[in-house]
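Shown here: the complex without one of its protein chains, the others still in place.
On to chain A.
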Amino acid sequence: MTSDTDWHTITIRIPFASAKHAEIALQAIQVDPELQPHAVKRTLSVEDDVLIATFDTLTVRLARLTVNAFLENVDLVVRTLQEFGPAAAQHIHV
């Protein structure tokens, strides 16, 4: 994405219980922009039930911080889905 070879790229693939959950995670996390958009480029996408996140960062330190924050957000979303997913699904079948 850039000719500058100093950029660091990290790709994370996170499997979810369903494609719907992966899509929810993407949409919920996508809303908050990266705090340093000039130094961190984030691309989120969903393939079946897998959330794919790609980060391009200017420094290694930013790579660590960004991925750490992203995983914490994923953790929170996953726990919320785990807690309320069954209740949300139940109603649809009624």
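Going forward, contacts are C-beta pairs under 8 Å (C-beta built on N, C-alpha and C of every residue); 3 or more make two chains touch, one makes a residue touch a chain; residues count from 1.
The rule is simple: contacts and distances are computed from a predicted model.
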Study note, to complete from the structure: By UniProt, of "Tetratricopeptide repeat protein SKI3", "Beta-adaptin-like protein", "N(6)-L-threonylcarbamoyladenine synthase" or "Ras-related protein Rab-8A", the chain left out is "N(6)-L-threonylcarbamoyladenine synthase"
Study note, to complete from the structure: For chain A, residues touching the missing partner are 24-25, 27-29, 31-33, 72-73, 75-77, 79-81, 83-85, 87-88, 91
